[in-house]
Structures are given as structure tokens and as C-alpha cells.
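The structure appears right after this line, and notes come after that.
Only one protein chain is missing from this complex, and each of the others stays in its spot.
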Amino acid sequence: MDKKSLIDELAQIVGVENVFHEPEDLITYQYDAYLSRAMPDFVVFPTTTEQVSKILKVASREKVPFVARGAGTGISGGAIPVKGGIVVALSRMNKILEIDFESRRARVQPGVINLDLSHAMKDKGFHYIPDPASQQSCTIGGNVAENAGGPHCLAYGVTTNHVLGLTVVLPNGEIIHTGGKALDYPGYDLTGLLVGSEGTLGIVTEIIVRIEHRPEAVKTLLASFSSMLDAAKTVSAIIASGTIPAALEMMDKPAIEAVEAFAHAGYPVEAAAVLLIELEGLKDGMDRLAKKIVEICQSHKAIEVKVAQNEQERMQLWKGRKCAAGAIGRICNKYYLHDCVVPRNKLVAVLSEIYQIAEKYQVQVANVFHAGDGNLHPLVPMDMSDRDQVERALRAGDEILKCCIQAGGTLSGEHGIGLEKNELMPLIFNEADLTAMKKVKAVFNPEDLCNPGKIFPTPGRCLEVTQRPR
Amino acid sequence: MIFKQVAEIVGESNCLTEALQSYAVDGIVPKLVVFPENVEQVSALMKLADQERLAVVPRGSGTKMSLGNIPRQVDVVLVLKKLNKILEYEPDDLTATVEAGILLTDLQRCLKEKNQFFPLDPPFSSEATLGGIVATNSNGPGRLFHGSVRDLVVGIRVVHPGGVITRAGGKVVKNVSGYDMNKLYTGSLGTLGIITELSLKLRPLPEVSKTLLLRFSSLSEAARLVLQISTSELLATSLEILDSGAWEIMSRADPSINPGQGVAAPGVTFAARLEGLSENVERQIIQIREWGQQRGTTGAEVLVGDLHDKFWEKIQNHPQTFSVDASNTIRCKASLPASKVEDFFQTVKKIGHSQNLDPVMFSHAGSGIVYIYFGLEAVPTGVDRMSIFSYIIREIRNLSLQFEGSLVIEAAPTELKKKVDVWGPVGDSLKIMKLLKEQFDPHGILNPGRFIEGI
Partner (left out) sequence: MPIEDLLKNVGVDFQEDSVHEEIMKCVGCGLCLPYCPTYREVGTEMASPRGRIALAKEYFDGKLKITPRFAEHLYLCLECLACETACPSGVKFHRIMEPAREAIKKNLERPLWDRMVRDMVFKHIFPYPKRLQLLAGFLRLYQVSGLQWLVRKTGLLRSISESLEETEQMLPPIQPKALRDALKEVTPPLGGRKQYRVGFLSGCVMNLVFTPINLATVRVLARNGCEVITPRFQKCCGALHLHNGETDIARQMARYNIDIFEKLQLDALLVNSAGCGSALKEYGELLKDDSRYAQKASAFSQKVKDISEFLVEIGFVKPQGAIYRKVAYDDPCHLIHGQGIKFQPREILKSIPGLELVELKESDWCCGSAGIYNITHPELSMRLLDRKMAHVKATGADLLATANPGCILQLRWGAKRAGLKMDVVHVVELLDQAYSKELE
């Protein structure tokens, strides 16, 4: 089928005003928030599950690849149409369909913005818990595809722990429903399998999520340390003490300096590391708990511990953390934001190794991360006018990842594999492990039209593989 | 011939060929029971079984063998209890990796030394193995706060038909590398592979743990109270409702759980498990009591220490608590949106009464889970019991579906299973599930027929 007839057919499904195919349109759909890009052939904007189904039927009949897209804030290239084809843009499927406070469930379309959902329930004191850094922009559909995390996932779990049911259009256009408002439906947990499948198993068009009452009290502390090691030890000590904070975030010296230069969040510049600790729950006992945390920090040589006394001070303490990536972006014109996880008792060792790697490649590295669950985010600045520096930055990044894996960690904690790390998958999974995943893909997406080129290493590409001891 | 090959793999002392009645599944006696000692042996056995098309039934302590439809075939029961080691325990990381045959109780004992626990409280607390718990997605009242199996397993090792060993997930608490295969295996009743190893998320033990019991004359007030709490800022670990029958059985078995007789029959009992800092436990007790009074509670008890533990052990082990005679009990589990619990309770009672039956019911009401117990003996002999029960189950199932939930028969006599599907309808995702089964177990040797729709 030629391009013209395909456009006509797509236009019949969604209306001519919802199909885009001119270069001036397609240019803006080459990218997401990852570095790479690739040009699609069409962008379509469906508004219903049935339209998505019809689009996929056409695509699978014509063997045209397709990829779903939310807000395009993913950082592993999940929404980049590497094989061209159709971008199924879900930004207009942005309705909150149902909020059932008594059952603590909401049913939404995939294009609903994460933070909008919480705002819609604010009056009733409810919220949707997973809070990725991009929650102001990113969509619930994208969160489902990537199994997004966020600072408050330490205590409450990531997206998959909050998603209970899905409506999915399979790559062949069939519509299925998994899970629902209740728990424990009979059969395989397809909902769990689909969350985090990075849009390679189908297109999710409706999502049932858990919603919860907001905590009664929040206490936020900022502890600064003169050594990174002390800060990392404090993290382990807090975890071991029997307290799981709602959030436990860490920033190292380069990050603090960048933040202070641009945001003036009031972090002590002389500190080598700061911990941002947030406690949530009932107000009763909160002060005692905070005191206990302060004591742990002090016994690990904290040079200062600030406790926010009101909401304004709390926002001020979070300000630095929230704008950290942006602040680092102001120092350099690009940076590579990594995402890896290590066991929490290995934090100290891994961080010191990261600094050594940076030194070896003569690049800077700033760390801003979810220390509480061992989810590191080393940021390596890149100078795009200097090819050699860029290459060194990328190589350092690779080595940092490998070092995390050697420490018993994993490739990605919340950003996804996408096309960023697919070639690295053999570092943590052997052929048999990957084959099991490919069997799943073969069931849902046998022709590999649905978001091709993601997650799995390219067949035939040789990679020197040193697997971690298993 | 098969025995010889199996014995070569696991050693003769790890094979049983006689007196296998106790390993029968729905009356079907296996030819062989094997006790592999390590994952390599499991792999070799699975390779053999696949070649020889032997139907394999994986098993831990056998506490949930009643779950599932009647198997098409049972050749080998593969008992994993000898894979019972803790492979890694990292208290500072709050994670552990264990072999699948370890008893939950053994794991908890070890974790307790470090003031930690695996926050899952499924039935059969002293016998159940981790592998069995995960394979059957077996949960308890604590899921309201701590989540369920799917939320707590971070890594898994599985032996597939043909003997291939795979891993998924990892040992860290946050991981999006590749598909989340943990979820696929959780609750799959061993139909895709045999779980041999699990990595788990742990939690610190709470500082204080107490129980508040309240008695209401009507179910409605108890159910409304549960919703009032679960939609408030309070953070209960469990919110339960017990009907008068359930309470009677519990308090008769151990009168000490009602020390002041504050919660005397008849009526409906509400129970909240409150944990955490002492200050907020006390505050929640006061707050919930007050709300209870506003709803006309007729009695209250606070349980602490041993009594608290005893009470929750009975709730957790409800199949043992409420089925006086296991072989003569039908146990159904309904999963519903939490707001539908009250309606469901009332309607099920009506359905039971229409057949002159009074089922024992209790609910993890905060999570929308309702258990219904029918004693076979309640129907007089000479009447076609199975017809009556299959009618009742159809009615209750329709009700569950109408409420956007589901109904699973967790235990029932084989005769009844011949008449009703224990799982109920799966919906439009069945085709995908069948294809998954074909991919992972092309010859259908794992638990054939026990899972949904003949899988």
C-alpha cells in the first residue's frame, strides 16, 4: 500500500485533522528525552480504544511498525520510532474516567498527566503515589510502559505496585482487559507483565490505579555531611534502624554546588553530600521519629541537620533536589543521566568507584539519587563541541553501569532499557533468561511491529560480555 | 524404567514409589514422588519429564493442593522441601534470597533475630513454603498495608519444562530491566515452570502491634467503618470483618481472645491490626473506637501481646480455623472492589439462607477479599449436595462478576469440582494466557488441567 492510501485509511479512522505526515510535523516526533532520534512516517492521534484498535489492525495488515507515545519524557528512548512507521500519540486520550474513593481506585486514559490525576483528587485529600521527577509532564500511560519510579516509591512502591487493571490493544488490533478494580483475578498476572514492558507488548488505552489518602503529617529533614562516605553510611543506618522513610534522597558535592549556583536552595556548599529525608504518616510520634533520624545522622558525623518547620521550608529543602538535573544542565550544554541500582549496603563502595571511573576518564560526575532504594543517578556532563570529551563521558557511563552490575545491581531502576541499554542486557541476563522474555514477546507481538528495536539486544551484534557472578 | 532414570538424578533415597495416597491430587495418585536436593536436579528432572511427557505436580508442604481444577494427569509429584536454604540475607539492604522450599516460619525466625520480617502473612503459617506461597499468590490480612506477593518478590529463578533454568528480576528492590517476569510466575500455580529461588523485600518489625475489636449489631456499620478508616489518613495494617459464625468458632476455640467478653455474640465483629510507633497506634485505637461509638458499637476489646498474636494467627490460618473438617468444607474466596464488601456479604447470606445454609464468612475488608465457608454436613444426607452447592457457587460467582470482582473456590471436594470450574471466567485475555502456556510448556506437562480453562 502506498503512503497516500495509508494516510487516507488512517484519516478515515481518526479524522483527517488527526493524521500528520509532513516533514515539519514529523520532525517533532523523532525524539523523546533520550539522546537518539529517528523519523516516523505518520503521527496519529486517536481518542478511543476502538480507534487504536483500528489503527493497529491497519498497521499489522500492512506490516508497518508503530510505537505509542505519551508526553515523550522517557529517557531510555522508549518512544523513539527507530524503524519509522506510525507514532500513536496518546496525548489526546487524557480523560479521567472514574474516581472511586471508597474502593480507592481511579480509571484513567493513558494520556492523563501524572500530577493532574493527583490534583483532580486534592479536594478529597487523595493522591496517586508514584511521583517520577517529570510528574508534571509525564503521562500515566508512559509511567505504565516504563514502570516509573520516583522519590516516594521507597515506602510505597513503584508504578507496578499501583496499577491493577489495564485495557490493552494487542499489536494485531485485538482488545483485551486485564485485572480490574479488585485484586487477585484468576489467571496469569498479565497486568504485572505489561507494566514495564516499554510498549513492546501492545498499547494500553485504559488504566485502573490505586489511589490513597494523603498522609496526615510530613516531616522533611536535610542532613549535610563532610564526606560522601558518612552520608552513605547514614543511609544504611537509617534503613537498618527499622525506619523506612517516605523518601531518602542524596546529592553529592558537584550536585550541591550546581544547585546552589542556580537555585539557592540553601544547601551548605561546604558539604560533600546532603541527605534529604522525608517522613510521612500520622502526626503522633512523628517528632520522636524525626529526633531518632536526627540522632542517627549526628552519630554518623552530620555537620548539620535542618528540619523544615513549615510547608514553605519543606518546599525550599525539596527545591534543590527537584531542580538538580536542570541546574547541572546549566553548567554544561548536555549531560548523560544514568540510572542503575545497587544493593543499599553497597552504596559506599559503588560511589567511591564511580568517582574513580570519572577520574580515569577525566570527566565530571554529579550524583543525585534515590539513596533509600539504592537507585543511583550519576549525571555525566557532556560538551557537545568536543567529540573526544563526549566519547569519554559515554565510556565512563558504560563503566559506571558495569561497576553497579558487578556489585550485584541492575541496569535500570526506573528509566527502562529502551534503546539505551538493550545491547547491555546480556550483562545481567543470559541467553536463557532473555529467551524466556522473548517467548512473552512472541505471544503478544509475534511480528515485532510494536515498538521494535527496544529492550532486546540486536541479534548478531557481538558484545564482549563479562557476566556478573550469579 | 522412569524410576531408574529419576533415581539416577536424585538418588533412590529421594524417590518414593509406594504409599503415595497422601500425595494424591483430587484423588489421582502419582506414580512417583521425588525430592530433589538442588536446582540442577530439578532441571534434570524437568528435562526428563518433558522428554517422557510426564505430568509433573510441583509441591511444597502440600497445604494448597486442594486449589485448582481436577488434574488431567499426575505422574510425578515434585517436592521442593529439600531446597530450603537461605542463600543470602542482607539485613542492611532489607533483602534476602532463599530457596523455594524454605518454610515461611523458618525464614521469619531467622529474620526476627535482626528485628526484620518478610511482610506476608498467608494461611498455613507454620507449614507453607515460600515457593508454594508465591506459586499460589497466597496472601493474608496484612496485605492492606504491606502489599501482596507480587509487591514483595523482586527476583525469581525458575526451571522450565526441558530443564532450562532462568532468572528474572534481580536482588535489588527497584528494577525495570526487561519484562517483569516475577509477575508472570506469581500465582501461576507452577504451570509455566518450577520456582526454585526467590529474592524478597523485607521490612523492619514494627515497634508496637495491637488489635482493636469492636462489636456491631449490623454488618452495615462494621463495613462502613472499614471504608471510613481506609479512606482516611489512618494507616491500619489490617481491617477485618467476621460474621457471628466466624467469631463463634474463633472464640470457642480460644476464649482468651475475648478476655473481657466485650465482644460477645451475636453480631458482627470488626478487627483492626494497628502497628508502628506506639504514639500512632494509641491514637488510632482511640480514633477508631470513637468512630465505632458513633456507629453504635456494642462492645470493644483491645488485644496486646500474646492475645494479639493468637488472634491474628487464627485469622491468618483461617482455613484451619474455620474448616473443622477439611475434606468436608468448601472454601471460596471472593475478590471485590472494597466498596462492594457490604452488599456482597448481605447477598451471599441471602443466597445461603435460600438453601437453608448459613455460611461462615469473614473478610479482609480493607482489601476487598471475602472468604466464604460452607460445611458439607449442613446439607442433610440424601439430598443432592453437589447440585445445591454448584447452584450456590454459580449464584455467588455471578454476584462477584457483577461487582467487577471474581470468585475462586480454594478448596472443595472432588465431586464438586466435577461440576464447577474452580477459577471462573478469565475474560478476553484467555487467548494470550493459553499462548503463554504453550510457549513455556509446549507439551503441557506442568500441573495439566489444574489452572484456568484447562491450562
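Each chain carries a letter (A and B) given by its place in the written order, and its residues are counted from 1.
The rule is simple: a residue touches a chain if its C-beta (ideal position, glycine included) is under 8 Å from a C-beta of that chain, and two chains touch if they have at least 3 such contacts.
Note that this is a predicted model, so its numbers are computed, not measured.
Note that the undisplayed chain, when the full complex is considered, contacts A.
Across the entire complex, the residue among A:Phe101, A:Phe262 or A:Tyr355 in touch with the chain not shown is A:Phe262. Shown as candidates are A:Ile55, A:Ala68, A:Ile113 or A:Ala182; the residue that touches the absent chain is A:Ile113.
Of the candidate positions A:Ala325, A:Val380 or A:Cys403, contact with the hidden chain is made by A:Ala325. Contact between chain A and the absent chain runs through residues 20, 22-25, 27-33, 35-37, 43, 45, 71-73, 77, 89, 91-92, 94, 111, 113, 115-116, 134, 136-138, 262, 323, 325-327, 329-330, 333-335, 384-387, 390-391, 394-395, 398, 419-423, 461.
Assume only the chains that are shown with their structure count from here on.
In whole angstrom, the spacing between the mean C-alpha positions of chain A and chain B is 32.
The residues of chain B lying in touch with chain A in their complex are 90-95, 115, 137, 139, 143, 147-148, 150-151, 158, 160, 164-168, 170-184, 186-188, 192, 203-205, 207, 227, 230-235, 276-280, 282-284, 333, 335-340, 367-369, 403-406, 408, 423-424, 426-433, 435-436, 439-440, 451-452. Per the touch definition, chain A reaches chain B in the complex via residues 100-105, 125-126, 146-147, 149, 153, 157-158, 160-161, 170, 174-178, 180-193, 195-197, 213-216, 236, 239-244, 281-282, 284-285, 288-289, 341-346, 370, 373-375, 408-417, 421, 425, 428-430, 432-437, 439-444, 455, 470.
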